[in-house]
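Input: a single structure, listed below in structure tokens.
Note that one protein chain of the assembly has been removed; the remaining protein chains are unaltered in position.
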Amino acid sequence: MSCTVDARVDLSVDIAGVKLKNPVMVASGTFGFGTEYAAYMDVSRLGAIVTKGLTLQPRTGNPPPRIWETPAGMLNSIGLQNPGIDAYLEHHLPALRAFKVPVIANVCGDTVKEYAEIARRLECHEGADAIEVNISCPNVERGGIAFGSDPRSAVAVVEAVKRATSLPVIVKLTPNVTDIAEIARACEGAGADALSLVNTLLGMAIDIYRMRPALGNVFGGLSGPAIRPVAVRMVWQVREAVDLPLIGMGGIASFEDALEFILAGASAVAVGSGTFADPACAIRVIDGIGQYMANNGFERVSHMVGLAHKCR
Amino acid sequence: MSCTVDARVDLSVDIAGVKLKNPVMVASGTFGFGTEYAAYMDVSRLGAIVTKGLTLQPRTGNPPPRIWETPAGMLNSIGLQNPGIDAYLEHHLPALRAFKVPVIANVCGDTVKEYAEIARRLECHEGADAIEVNISCPNVERGGIAFGSDPRSAVAVVEAVKRATSLPVIVKLTPNVTDIAEIARACEGAGADALSLVNTLLGMAIDIYRMRPALGNVFGGLSGPAIRPVAVRMVWQVREAVDLPLIGMGGIASFEDALEFILAGASAVAVGSGTFADPACAIRVIDGIGQYMANNGFERVSHMVGLAHKCR
Amino acid sequence: MHLEAQILEMHAITNDVYSMTLQCPGVADSAQPGQFVHVAVAQPGSTDPLLRRPLSICDADRSKGTVELVFRIVGRGTRLLAGRQASERIDLMGPIGTGFRRPRPGRVPLVVAGGIGIAPLHFLCRALLSVGVSPYVIAGFSTRSDMILVDRLVRYGAKVQVITEDGSFGLAGKVTEYIERAAQEINSHSHGEVELYACGPLGMINSVREWCLETGVFGQVSLESRMACGTGACLGCVLRVITASGEERYERVCVDGPVFDVRRIVTC
Partner (left out) sequence: MHLEAQILEMHAITNDVYSMTLQCPGVADSAQPGQFVHVAVAQPGSTDPLLRRPLSICDADRSKGTVELVFRIVGRGTRLLAGRQASERIDLMGPIGTGFRRPRPGRVPLVVAGGIGIAPLHFLCRALLSVGVSPYVIAGFSTRSDMILVDRLVRYGAKVQVITEDGSFGLAGKVTEYIERAAQEINSHSHGEVELYACGPLGMINSVREWCLETGVFGQVSLESRMACGTGACLGCVLRVITASGEERYERVCVDGPVFDVRRIVTC
């Protein structure tokens, strides 16, 4: 399909100074550290790879079951199992770099200080081309409420990370809030270079035959096509609230889905659970966007970003 | 299926003084005023019928398109089209009463005063067995933010309606909030007799070929199986926060789905969009719950309510 | 009525248009031209696609108890339907909606079909012919390979003029360019006054509407809308109409339509 794309179609985008050859990334936590899917697809074709969430110390994660399928979606309660920032730099980064694709490190912390410390180590070890700050994590110092559900906590994290690094800082918002635009504006004010949205919706399921929560952790994050209408709506609202570049995600399984986000205001997109259903999903999305641009006379991705706001 | 159910299984429930022969209602806005589905199913078997949202004055509703299908779900932007409370009492109520099923009137207002006035008229004309107060409606006096997304606005509505009527008052919560338990506690404090949850998730879709929002109203409410994990999670959280009886809904399409809500803490459930996919959905749910109770030795629905909290 | 009907026959008419014949006496008995059935498309156990798909009754045979649907693959729902096979069962609701009013005595029905819009008009024509009324049909298609149901209409005795956009069969151009001519022909031959029946793409419907309003010809059009319930309950499929008293309001395509008097349509 890609070979038939008009030569004038330029898929490249620039997100907060990171140059991507196309606007399609793979979302944090759904693509491990890049090598896991190498046997199933051409990883080097991706616009960028976002790593699994990294913490300062290794994390063992939540007790199983961690996965539960739901209609057109899935719940996960991985609980940030990861080898820690140092093991990442030593063991995973070299293989990840070999794909010659921009690497965005997704980071998470229990405290503001932890976020800043991870950001510092990432910069001084050239551990990423940009940092995606996951503010869906519980703020341990404030009773476990997610940093991202309160503008002040969000600002504290973003300011600390910005001070700690000169890498571009992308803030990844949680959708579990009353007013996403308010959080987005707070992050913009605190110096964020771009925003990713959305993280998973908080959900749960009951195993009615065992009469207990299906997940070992009770609650889990809902992802997949089921959540796309909520995610597109939030990209639309945030587009109207801030001027930052947005990375849209939540249920992308086809190029049509990706274009919904782009037309709603996302400069790039990420494929998450869609890769589980089809390892070639991101590749199909890249090719499909190119084809759509050729068919509709768009020369650059930026010409499509937010276009649906104008056509109202 | 119902004939094979153990005679000792008692499906009846009592919600804030309203006696239902089984815990399965049809959700507001998905069953019109009861007669629309009479050609397709036995309406008299329902536990209760919740009416389309009623306002003081007739409403014309939003411009089409009003419906857009999404993965395992749908968006709607009906915009409360309804004939107004007086036409309801005169034209729709008699036929609705003929089903000999408890009627719950879903009501909505632009202002606190409007809510109270509708509640008053419903009581003095015996227009319902209970009132379901839809607080997802925009508060016109406060810049259009939904009453239900702010505890103070919610309290104002609930208190006003309670003063205006002696009918049981069920408050229907919106899921588009950071902390559903906070809103639930506020409603309990204001005198609500029961809570319904959830209303639709705010969502949108883009028609990528027309490059504009798919719905005439841009935003719409997401319903259907897609949202069930979010709805079950909120029932679970609210169960832990308040002592009121809960009516669970959001994506119920089978008896298994209904049992998730009951085991999470709902005393009754409502089938909404599931009826669009299968007009017999609510009936299947009633029969399936009976069978499940017989298989698992439950004699009363109340024995199952919230059980998954204990089995953790 | 809500039932499971067995698929008796299933075949492709063109590249992307399929005919599905169902055994469902209840529907066949009461079906009126212009009515539709609301068909479940998802596989059992799957909740995606969630909603049913409305399909016009293209033919109904009371003696055999069969109903025929003719549909074009335009998206995933119709694609799933096209994959169904004879002997499988299909879940449907119907017949639904307010169909076509028969022409007043002495009037001559001018039937204007655009593409797949010929499906409900096929049933209408058969019903008219069976009571001795002879419709004059103009049926437009993009190109000759898209032509459907014309042979059958001719066989039953309808007068049919085919128009293709590329001129590959019949007259060249758009069906709406030939309405005036057809009306004149009817007038000169039969001296009966024309009543118009139409179904097709929006652009065609708009032209038909304008022509009717200009000429004062009574016209009925079958319209489409995205539907959820198909019973009138959800208010999702509404169309803006103008009432006799001049006031505008929304009516439901599923039960107040799908057939509307052109004079009542505001925008579509």
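The chains carry the letters A, B and C, assigned in the order they are written, with residues numbered from 1 in each.
Here, a contact is a pair of C-beta atoms (placed from the backbone, for glycine too) under 8 Å apart; a residue touches a chain by one contact, two chains touch by 3 or more.
Quick caveat: nothing in here was measured; it's all calculated off a predicted structure.
Every shown chain touched by the omitted chain in the complete complex is listed here: A, B, C.
Touching the missing chain, out of B:P71, B:P151, B:G274 or B:G306, is residue B:P71. Remark: the omitted chain is touched by one listed residue; of A:G127, A:P168, A:G203 or A:G224 this is A:G224.
Taking the complete complex into account, residues 71-72, 225 of chain B touch the chain not shown.
Even with one chain removed from view, chain C keeps its contact list with that chain: residues 42-49, 76, 79-80, 83.
Residues 29-32, 36-37, 39-41, 52, 60-61, 63-69, 71-74, 76, 78, 81, 224-226, 253, 273, 275-280 of chain A touch the missing chain (whole complex, contact as defined above).
Please note the rule applied: only the chains that are shown with their structure count from here on.
Averaging the CA coordinates per chain and comparing them to the mean over all protein CA atoms picks out B as nearest. Highest C-beta contact pair count among chain pairs: A-B. One inter-chain figure worth recording: chain A and chain C are separated by 46 Å, centre to centre, where each centre is the mean of the chain's CA atoms. With centres set at the average Cα position, the gap from chain B to chain C is 36 Å. A separation of 34 Å divides the Cα centre of chain A from that of chain B.
The residues of chain B that reach two or more other chains are 71-73, 224-226, 253, listed in rising order. Annotation for chain C: residues 47-48 touch two or more other chains.
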